[in-house]
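Only one protein chain is missing from this complex, and each of the others stays in its spot.
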Amino acid sequence: MAEPAPSPPGEAPGTEEKPLLWVTRPLATAARQFAKSLWRPSTVIYPFERLEDPKFRGEVAVASGRPIGVGEIWDNYRGVHALNINTCISCNLCAFSCPDVCIEMVTVPGGDPKHPKKCPQIDYGKCSFCGFCSDACPEGCLSMTTRYELTAHKREEMVYSPAKMFEVYKSKLPMNPIRVERPKNEDQILLDPPICIGCNACARDCPTQCITMLDIPKTTPKPGEKVPKRIWKEPVINDSDCVRCGTCISVCPKDCLFWGTRQ
Amino acid sequence: MSTITLFSASDAIAAFLLAHIAYVFPAPVKGWITSGDVVLGLASLIFGVILLGASMINTIMLIWWERKLLGRFMDRRGAMHVGFAGLLQNFADGLKLFRKDTFRPSKADSLGFWMSPTAYMVTSVVIFGILPISTGWNGGSLPLTLLLALVIFSFAPLFIFLGAWASNNKYALIGGMRSAAQMIAYEVPILLAVVAVVVLSGSFNLTTIVLEQRNYWFWAPLFLALIVFLTGMLAEMERIPFDLPEAEAELVEGWNTEYGGMLFAFFMLADYVRYLVGSILVVLLFLGGWTLPTYVPSALTSFPLAGIFWFMVKAYLVFGGFVWVRASLPRIRTDQLLRLGWMRMVPLALLSVVLAALVVAAHCLPVLGCVPSMGG
Amino acid sequence: MSGQTPLPAKVPPASAGPSAAIADMPLEVIGQPGVPFVEIETLRAREFIPAAKEALTSLLKEQANGKLIRPVFNWAGRNSLFPLHWGLACCAIEFAAAFGARWDAERFGVVPRSSPRQCDLLIVNGTVTWKVAHKLIALYEQMPEPKWAIAMGNCATGGGPFRTAYSVVPGVDKLIPVDVYIAGCPPRPENLLDGILRLEQLIKERGA
Amino acid sequence: MKTNELAARLTSKFGEGILGVDEFPGLLGRVRFDAAIASKLFHTFRDDLGFAHLTMVGAIDWIDHREVFYTLWSDADRVYVMLSANLPSDAPTIASAVPVWPSANAHEREAWDLVGIRFEGHPDLRRIFMPEGYAYHPLLRSFKIHEPEDLEVKVRSE
Partner (left out) sequence: MSEMWVNMGPQHPMTHGLWNLRVRIEGEVIKDVEPEMGYLHRGIEKISEDRHYNEIITLMDRTCYVAGLAWEQLFIVAAEQALHITPPERAEYIRVLSAEFQRIASHIMWYAAFVQDIGLMTPFLYGMRDRDLILDLFQSYTGGRLTYEYMRVGGVRNDLPLGLTDRCRKVCDWLMDRFVEYDRLCLSSTPFHERCDGLGVLEAPEAIAYGVTGPMLRSAGSRRDLRKDRPYSVYDKLQFDVATATTADVTGRYLVRMEEMRQAVRIIRQCLDWLDDHPGPVMAAQLPRWLGAPYAPVGNEAYLLKRNYPTGVGFSMVEEPHGEAGAYIVNDGGEHPYRVKFRSPVLINIWASKRYLPGYRVADIPPIMGSVDVCVGECDR
């Protein structure tokens, strides 16, 4: 056990404050603050003034007695999501990356009947505004705006459909500008060729269309082995287009795709 | 007497009203209605209503004043969106509280629970009624107004304790006990400080006390007594740093924990009436009442209702001082509070009585050429 | 002094009735024995009483329709919402910040009170667990009518990030009726103020 | 003190009771011991080795057995050490550390509440987080997290 030692001296004066005439100093401090805030208290009159207004930024704010602008770099704030439906590729990455499982992919008009277009629908009664979804979005179509007001009378109003989020997008609110860099050594999707049956499921469901089924010359069949009467195809993945969503892995009926690093 | 007093005004109103109401009645009734007794009765009623209205409006303005002041002390704005600068905020609060459910907890004592806020309210308003505010506004110019006011002022612990006990809540009970102990303890220094004033002015009549301050206000010779009186008033009014009975941090809301709705509004309003009364007493006893120093240009004192105006300005400023203290000091503990009362305030008050006597003696000395200002 | 001021002996008939004859007559004469009861006064009374009755009836009717006093009380009620001073979890910090100097919720007459008896707004600011659920209900029931509840933040709205946990109530609307939901984790103080303003709008529309 | 010194001292004193002293990143080591010598070992650590501060008591459910771990801090050596004992799943009982370190009180109640470890000699072994009468020990692997929909059904039925 360490033995008691006196407190080391701090950098600033003020630690040696001692009572002076009972209560005069606190009274004087309060009075000083009173005089300071008589004309302009630090209150932001919210519905009429907003922190993101230019008057609370930068030099103007400093002139009014604050050390820094209150709303400095407001654009980084993580608020309500904006969704650009037009560029959404239905890759499901936002839904997968959501820690709170509040994103549901719902069908929106615009896809072909075989592959309906699905866009995220966010339940703000569960969303924790962590920003993982907008970080994960490979196309940058789901991003977080600086809008923070979101109240509702009914629980159902808290669920934001893609159309509603598209409206937020169209309102041209400032978007969160910080984009997270992708790591350089991303895992790739590799194929286990002997298992592949060439079913085309991965290429069909790939949101970025980066999988092409190419003819693969099969090795000469051994004598007696039956050669199927079809063309052998194998998926080839274009790494630069791949967003690593893993859809192909989940749809593969034979589990022949897996994660790894190509040597 | 040419000046219009509050009572003469209400008398005139009563007579005017009765004369008009009398139109619709047949002759015998008419004669009775316009007789002196009825007019006097109605005049008293109007007098009471005016006093009640004045106390309520003043109280509500006092709450507004405190909220705005406190806001500035705290670097914020306070109520500002309801009415101009939040002036209507407290009316909204009051109306809302009057409309809310008023209910009694099932285990509370019915009589005490209902009675104590009402009695607390009534006694508080009565004190306001008997205090003179200007030469005209002079409710009960009794020879012993000061004593009467202080006596009614000290009824409060009884009702607080009654309400606290009746609500059958541990916090409320502790708060009520603290309140009673604290108020009784601070009666003594307050009375001693008042004795100093009485010694100097020679009267228990508040009007006389104010008139005695025409040469100098009493705060200068009786500075010690003023300090004691202010401290005592803070304790009697249960404000920070002496708001132990309502100490939010340990006793939720203190003795009015179980009260809601209208009864809570009664407690709240009565509290502020008491704050008002406390400020008024300070102005009356030490700050010259409705008078202004003679060097003040007469234009400032000659407009209608100037007395009431300056009196209220002083009272609100005194209350502003209470708010200032509230904004800067922490709450102290019961034992410390009582120790402060008995060990510091009582000796100081005694000392101030001696000082007052010395001042009076100095007046009487022919050497100084002063005229003794005894009597009244 | 004023207390001893004698009654004014004669009140001048400053603004007398409409009739010139009455107006000219000295007031104390009326009603004296021997003075005849003037017909016109009876007429005035007959006019006055039905008029007064009609006015009173229409007032009562308006009151019954909720146009007279109710709007006043509605205005009072929506402009002085006292929330309960109760911190549950993370949102309580933003709740406190909303009462801080920068946002100052007291501007709208929102003053937190510690005793539920004096409150009319329960702001559920945080995660509600099963252990505290019955206490929440008790507090809500201790508040006198009319009362409102705001679910602040995701935990109160739908359980938020903790709704899968074994101990958490997934949404406080399972326990008490909620009037306004506020999204955010936690909501900014502005968002809370926005919710309170929205509740005021709701009270105005719905009446309460 | 080094890990091997600690191992030597403990083994010489307790012999079979010490099942091993492992290297542990950032700590002096992890002492695996037999639950039977728990009380004596605690006294040794506090009185002889100077570990006056018990910072953490926790438990892990390894399905076939449960593990209790204690982390101790020594002001003199400025180092942490971890003690760990394996308990059988059907009777997870170990001597309480409260007589040695009073701070173990809340930790052990938590371990009882969440993982169901019984601490013998604990003065007040009640649930600390979950309400009294709760039927499960939630941090056991056999306890599955409710789906929120299940809970909603439960709420509605209540």
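Some observations on this one:
Every chain is named by a letter (A, B, C and D) in the order it is written, and numbering of its residues begins at 1.
Everything that follows uses one rule, which is that a contact is a pair of C-beta atoms (placed from the backbone, for glycine too) under 8 Å apart; a residue touches a chain by one contact, two chains touch by 3 or more.
All values reported here derive from a predicted model rather than from experimental measurement.
Touched by the hidden chain within the whole complex are the displayed chains A, B, C, D. For the options A:C130, A:L173 or A:I197, the residue in contact with the chain missing from this view is A:C130.
In the complete complex, the residue from A:N76, A:T107, A:S171 or A:N238 that touches the missing chain is A:N76. Mapped onto chain B, the footprint of the missing chain covers residues 70, 73-76, 170-171, 174, 240-241, 243-244, 247-250, 252, 326-336. By the touch rule set out above, chain A reaches the unshown chain at residues 1-8, 10-15, 17-20, 22-23, 25-26, 28-30, 33, 42, 66-68, 70-74, 76-78, 92-93, 95-101, 128-132, 135-136, 144, 176, 178, 180-187, 244-247, 249-250, 258-259. As for the chain not pictured, it touches chain D at residues 24-27, 52-56, 58, 60-61, 69, 71, 75, 78-80, 82, 101-107, 110, 114, 127-131, 138-139, 143, 145.
We adopt the following convention: only the chains that are shown with their structure count from here on.
Central chain (C-alpha centroid nearest the global protein C-alpha centroid): C. Placing every chain at the mean of its C-alpha atoms, the farthest one from chain D is found to be B. Between the Cα centres of chain C and chain D there is a gap of 57 Å.
Touching two or more other chains at once are residues 71, 74-77, 80 of chain B.
Multi-chain contact residues of chain D (touching two or more other chains) are absent. Per the touch definition, chain A reaches chain C in the complex via residues 41-47, 50-51, 70, 99-100, 123-130, 148-155, 157-158. If you check the complex, the residues on chain B that touch chain A are 71-77, 80, 324-325, 327-329.
Residue ranges on chain B touching chain C, taken from their complex, read 1, 5-8, 11-12, 15-16, 19, 22-31, 34, 36, 39-40, 67, 71, 74-82, 86, 88-89, 91-96, 99-103, 136, 138, 140-141, 207, 248, 252-253, 256-261, 264.
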